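One protein chain omitted, others in place.
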């Protein structure tokens, strides 16, 4: 990929432009995700999380900027780095954490874990252990919404690694020919596992991967929650007006590497520093203070509250029982 | 798809431009394919061909324009409408026809038939019953050629229907990032089975499907054998120079519909007439006469000879025995 | 209703009826719309239900099937066509890693009420890539249900049951049965999945067959009857759920069993069925449970070879004679 994909459209629409966001809600949700993820990281280090967990610290602005723009009835389909999407879509963090630890009160009974959180009542089609796996699920939900005429929109999230799954191209093509109300959101954090995006991804730009199907495609500063939100609102408006799919490429960064425990020797420090300076929480906190939406003290208070919430969730999840053996073979068939 | 994909780059480079083609060889090969296919059509109507046969009458210029530009060591991977590719690559027509009829002396022992002709000694990786199935085979052969450093190029043919198989995108991406010596040739005949290409294929142009991966992509008049040949020679030069893949979109037409026996009510007569006027044999014959490369009598003589050859092949294939039962379980494993 | 219908019509009637009854039923596939299906198996649906419910997909099996799953999770009841069973290979990820597991992964909160309808069948010269049936694979995957109807009447009621079922159901249609007729059963009769049926009573041996093999078993039974051997024919109809009780009951009466399938024998469905019978009817068996399947080769197109691929009445009869 050329340098062009790194050039991001800077966001930050003013309220005069029709964005009546609750800035503090965006901030609080991002903070909740960050605290949640850092707790998961500690639990993982302590050996309390079965299997693999992939954390989204650093990517909160894309999670929250997209999901909080949606209506309750809208669908999302997430991926393996999906805790943030679940939290933003409303899954209670205690039930989410219990799920990640494989405990009985987990949102899926403790059977599914980090990579397979399905929360259909909240219209979350699931995190997904298959790279690209959620893409057709969202497109299909959009097809259903169109068939019913009920107006919901569906969003699928996927990483830069999924750009090279043929499945994405198939779904983009169908979404385009059928004008489906679906938004494709690439959370481009520059790496798929230990491989740099540039090494495995051909072509002049990531946007072009949507444009080739005639899908309006835009690169967004994925570290700026308002930019993400603005782009999402545009895409939502198009979708609800029957104008079909959109493609958002959100450039972002995963602080913790591929999975909790990744040593990240494949990254250089320069790069890390550059991205850390863009931390979506730090930068947005500054903005909020500068805009006088909150004082530093008020933000500290929010952080305290969020920290307490997460602490309670950790206590709940750790204390929760393992699922009973009798549940092992439940819900295979109806 | 917009109208732009219908606009074709007209071909016909003069010898001064470095094309030292044997025009009569091109003509003869196209004619051989046409006669062959029309014989298969009759055999199919008579119930002598097992299963389904898909004929390439009308598409001879793309078959021959590409394949006759290749060196003997170059690979091709064909598709379900692939008799023309096999003939151009050198499979003897009597053995090919015997194969299509499922007879013992068929090039694959009469077991594989029209859709699964593999002729590796002639570097033909096979016709293919899976839409898109041959694409990775060619890309893989190109990978092998690059690994060995032996300089061969591989070509895959596929229809417009295969444009929407994710497999194509995956292979184009890999061919691009690894600069593989592979040429992607779309034989765009406007329909996949009974569905118009436009109804299932999104985006501004077919070329864009290659450009998105940074692959030089060109639309070619697929009814003009010299145009196809010229575009192929360009692509070959790039491939042999280590400059990677190319994508040729050859606009063409299948006279006989999807399979031998297709009634084609989904096409309108206008369209058919327009394409018939572009018949690659009729137009090329006129060119040859106009350029004084052959007289009409000489061309008639060629046609007589070709007709005789095909007649002999038909006689041979019809008279050939069915494979012996003892061959049923041969060559499953080594 | 005592009308004779073809297998093709049986499935089509079921689709008409279920689509009329339930607006959430949609059909997706290649050329299923105005073209009416490459086997004319969807004829008339497009005219009645239109492009919003009868959806012609591009040749994008994996994406389109994945979308059917998403649509099912979001409240539709899609019937998804895979034109040839051989192309199910392209849907395996969505089928296995998504559709089959959603109910389990969501702890029962989400379901995937869809039908994957596909064709199989050896005998039309279609060759290695257009003749396969992968019911054995699907049957191995927890979370899927597998139906293999053997005649027109069953095809109709089983398709209705499959559409109404809240789990992903795979429905395997043998193309060689498409024109075969049977007497349709009552329009309202809907069969729960998992109930087999006895097609012919007999005291000497139980022939267990699905799909097109049922007809082969019938022909074999007639041949054997002339020799005084009375074969009972049992069609389990669905492989998952499997009507084990019915099979065991029959074998315990006849003391002999032969399990048949039209897909390659090795590691196919006959192994499971034979293993279950061998274990659970051990003390009743007078002979080892026999198995017949297709030869373990790709399917050749040549007529002379193709006719030896699948079990024939003669081969079945010969296998039974050896058991007696």
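Letters are used for the chains, namely A, B and C, taken in the order the chains are written, and counting of residues starts over at 1 for each.
Methods note: a residue touches a chain if its C-beta (ideal position, glycine included) is under 8 Å from a C-beta of that chain, and two chains touch if they have at least 3 such contacts.
Note that this is a predicted model, so its numbers are computed, not measured.
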| item | value |
| --- | --- |
| Where the missing chain makes contact, among the chains that are shown | A, B, C |
| Per the touch definition above, residue among C:147, C:251 or C:274 touching the missing chain | C:274 |
| Option from B:30, B:43, B:70 or B:130 whose C-beta touches the chain left out | B:130 |
| Contact with the hidden chain (one of C:160, C:218 or C:291) | C:291 |
| Touching residues on subunit B - with respect to the absent chain | 75, 77, 107-109, 111-112, 116, 118-121, 125-126, 128-130, 133, 135-148, 152, 154, 166-167, 169-171, 173-174, 177-178, 330-334 |
| Subunit C residues touching the omitted chain (full complex) | 86-87, 89-90, 92-93, 95-97, 100-101, 104-105, 128-129, 132, 136-137, 139-143, 239-240, 263-264, 266-276, 278-280, 282, 285, 287-291, 296-298 |
| Residue ranges of subunit A at the interface with the undisplayed chain | 49-52, 102-103, 110-113, 115-116, 128-133, 161-162, 164-166, 192-195, 199-201, 266, 322-325, 327-329, 332 |
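In this text, only the chains that are shown with their structure count from here on.
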| item | value |
| --- | --- |
| For subunit A paired with subunit B, centre-to-centre distance based on mean C-alpha positions, whole Å | 45 |
| Geometric centre distance via CA averages, subunit C-subunit A, whole Å | 41 |
| Gap in Å, rounded to a whole number, between the CA centres of subunit C and subunit B | 37 |
| Shared interface positions of subunit A, touching two or more other chains | 166-167, 169-170, 173, 177 |
| Overlap residues in subunit C, where contacts from two or more other chains coincide | 57-58, 60, 62-63 |
